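The complex is shown incomplete by one protein chain, all other protein chains being positioned as in the whole.
Chain naming follows the written order as A and B, and within any one chain the residues start at number 1.
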Amino acid sequence: MTFVYAATIAILAGAGIYMILAQNVVRIVMGVALLAASANVLIFLSGRLGSVSPPIIPEGTDVLAQTAANPLPQALVLTAIVIGFALTAFGVALVYKAYRSLGTLDASAMHDAEDMGSPFTPSQAKQ
Amino acid sequence: MTESTYNLLVLVFPVLVPLTLAAITAVLWRAPAAQRAVSIIGLGVIVGVSGLLTMAVLQYDILAVEFGSWAVPFGISFVADRLAVALVMITAILALCVGIFSLRDMRQTHIRGGFYPLFFGMITGVNGAFLTGDIFNLYVWFEVMLITSLGLLVIGRTKAQIDGAIKYALLNLFGTVLFLMAVGLLYGATGTLAFADLARILPTLEPTPGLVATAILFLCAFGIKAGVFPLFFWLPASYHTAPFTISAIFAGLLTKVGVYAVFRVFTLLFAVEASGIREIVAVVAALTMVTGVFGAAVQWNIRRILSFHIISQIGYMLMGLAVATPLAIAGAIFYIVHHIIVKANLFLLAGAIRHASGTDDLKKSGGLLKSHPWLAVLFVIPALSLAGLPPLSGFWAKFLVVDASFKGDMAWLAAAALFTGLLTLYSMTKIWMEAFWKEPGIERSQPRKIPFAMTAPIAVLGAITLTIGFYAEPFVQFAEQASITLLEPDVYIAAIFGAEAQVGEATALRSEP
Partner (left out) sequence: MFPNTLENAFLSGWLPGETVPTLLLIAFLGAALSFVALPRVGKAAGVVAAALPFTLFAAFLTYVPVLATGDGVPTIMQTVQWVPSLGINFVTRLDGFSLLFALMITGIGTLVALYAGAYYADKPAADRARFLSYILLFMAAMLGTVLSDNLIVMFVFWEMTSLISFLLIGFNSASKEARAAALQSLVITAGGGLALFGGLLITGMEAGTFSLRAITLEPSLIAESPWFYVIATLVLIGAFTKSAQFPFHFWLPNAMQAPTPASAYLHSATMVKLGIFLLARFDPILSTSDVIVMVMVGFGLTTMLVAAVMALRSEGLKAILAYSTVASLGLLVTLIGLQGPGSSVGIAGFILAHALYKAALFFCAGIVIHATGATRVRDVGALFTLLPLTAVSTILASLSMAGLPPFVGFIAKEYVFEAKLESSFAGIVTFVAVGVNSVLVAIAGIVALRPFFSQKSAFKGEPKHGEVWGMTAGPVVLASMGVFFGLFADIPQYFIVGPAAVALSGAPFYVSFEIWHGLTPMLALSVLVIAIGALMVWKWDAVQSAAKSLSFIDRFSVEKGYNATFQGLLSVARLSTQTLQNGQMRTYLVATIAVVTAAMGYALLVGAFGPGAAGFAFPSVEGDTIRPYLAMVSALVVAGALVAAVARSMIVSLVGIGLSGYGIAVIFMKNGAPDLALTQLSVETLFVVIVTAVLVKLPAVGDGLKTYSRFDIRPRDALLSTAFGAAIFLVVLSIAAKPFNPSITDYFAATSLTEAFGRNVVNVILVDFRALDTLGEIAVVAFAAIAAWAILSLSDGKGPADLDPAHDRSTRGVSSLIFSTTAQAFFILMIAISVVVLFRGHNEPGGGFIGGLIASAGFAVLALALGVNIAAQKLILHPVVWMGVGLVCAIVSGIPGAVLNESFLTHQWVDLNLGFMTLKLGTTYLFDIGVYLTVIGGVLAFLIRVQQQTGSPDAKPSDALPADEPAPNTNTQGASA
């Protein structure tokens, strides 16, 4: 399965990058979300897979069974998922705000920041 | 409480105090006046606890604490060596100065937009990144920094800020995902996350393609954060849009955390000597210096000039890593500390100039030498220091890295640094001539008085610059001692695991120098 998961990670990352290269900022944020998902699976895979039993110590025993899944990557991924969600959610809010105040979702039409105090003639709308 | 307990607690405070302050100011969400009062007291406390930590580190050289009493590598540790503690101390001083400046710079709407919780959150993230001894924990602090800086960047909700924030957010998000991937890969290769443990295990591993790529991913991720060529685009696209208070703290601290991470990871975990990384870093350093200063030279807006200079100066710091001799590392450490003070101060000055003349467009400003002679003096100090003119702090910083480059057989890098210095001087001169010398500009013919809350922090930071410049010896010695823990991972490992622990014998990414 390692190859399958590695391919999954790679395709998630590739698709994420492809979306990041789009013009529409909403798609870019979606691309970041895909890329983050790819990173999460990557960490999960890094702890090596194979076990199907959750890392929970059953009643009556004191230690986790050898057959249980590796809990550390799970904890890391959990943290990473939450952080990734918080940031992409903020990204969505930001993009929405950008649409409301800049009137566009087209990344190439957003140039308020770099026109501010620019020494060059504001011809940046063209590509 | 025993003495060691005290030392260990002191190691936690620089993160815990600002985090608590962030929580308290969030609880006081509807009471901006109370937030402000808590903040000023809190900033003083941060300076105090950072000072205590500094004294403890000067006494014991290196301190470590394990959270939750779980031994490394099972739990997370904080480690304070001289480099980390210097940065924590500088951060505290800077936070206090900027906090005072903000009293007159930040508006009600900014306070209501969560300025104080986000500001303290950023300090938390920055200090956490400096102190942590765990690579995944470092990722978490990076994210704390990223989200708080985003919140601060858009705090005025102007069009330019929102546009800048989009670029800042998306490029930095890409960077932190790379970081996360690199952490995952490193964990997959070593099974551990603590720096000290990684420093023990990594040398025993073969440099597989995956491991080399992991190192490179770290370099890229930190490079984005540090704003190096050609990954710096987000910085000039956004920094100039934020309020001055916020630009100042960004300019001082954020990119330096990236630089710090590069130094930590590429001295403790991976060696720059290996796998062509040193050559890459050297070329990147040179191009960062030159393209950064090129950007600055053509700008006419003070904040844009300063933003590009951040990039350019990062190149000087990377020089130290590329040369990688003790002198070079010491020089880079000196450079980081000097630059945090100077660059933040320049942004505060830009704020003061803007306040006085009504504009930060150099073509519209002028007349400040006559109306604000003291502001002129206060400007000259960091401006010349940035350009590396003697005998200010920047001169020693440049002396160390340039001298080290000559001695480390990288004369071309030294030449690039000197050339960059000339253009840096040129753009500082431009600000001087246009804002101070020229007749009063069109924006405001009667320059306004600058409130004390703005000049005081500028003066304090200027005084620090002067002190480092005129009384450089202790700072040079400090930097030289600080470079030891970076160059000899054994010291770091011993601080965590005890003296008998050693770096693994096999050479992997860390080849023998």
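Just so it is clear, a contact is a pair of C-beta atoms (placed from the backbone, for glycine too) under 8 Å apart; a residue touches a chain by one contact, two chains touch by 3 or more.
From a predicted model like this one, the values you see are computed outputs, not experimental measurements.
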Inset, instruction - Over the full complex, note down every shown chain the hidden chain is touching. - result: A, B
Inset, instruction - May I ask which residue of B:G128, B:P203, B:G320 or B:G462 touches the chain that does not appear here? - result: B:G128
Inset, instruction - Tell me where the left-out chain touches subunit A, residue by residue. - result: 1-24, 26-28, 30-31, 33-34, 37-38, 40-42, 44-59, 62-66, 68-72, 74-79, 81-83, 85-90, 92-97, 99-108, 110-112, 114-116, 118-120, 124, 127
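We adopt the following convention: only the chains that are shown with their structure count from here on.
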Inset, instruction - Please work out the Cα centroid separation of subunit A and subunit B, and write it as a whole number of Å. - result: 26
Inset, instruction - Report the residues of subunit B in contact with subunit A in the complex, numbered from low to high. - result: 136, 139-140, 143, 146-147, 150-151, 154, 157, 159-167, 169-170, 173-174, 176-177, 180-181, 183-185, 187-188, 236-238, 240-241, 298-301, 303-304, 360-361
Legend entry - subunit A residues touching subunit B - in the complex, by the definition given at the top: 20, 25, 28-29, 32, 35-36, 38-39, 42-43, 45-48, 72-73, 76, 79-80, 83-84, 86-88, 90-91, 94-95, 97-98, 101-102, 107, 110-119
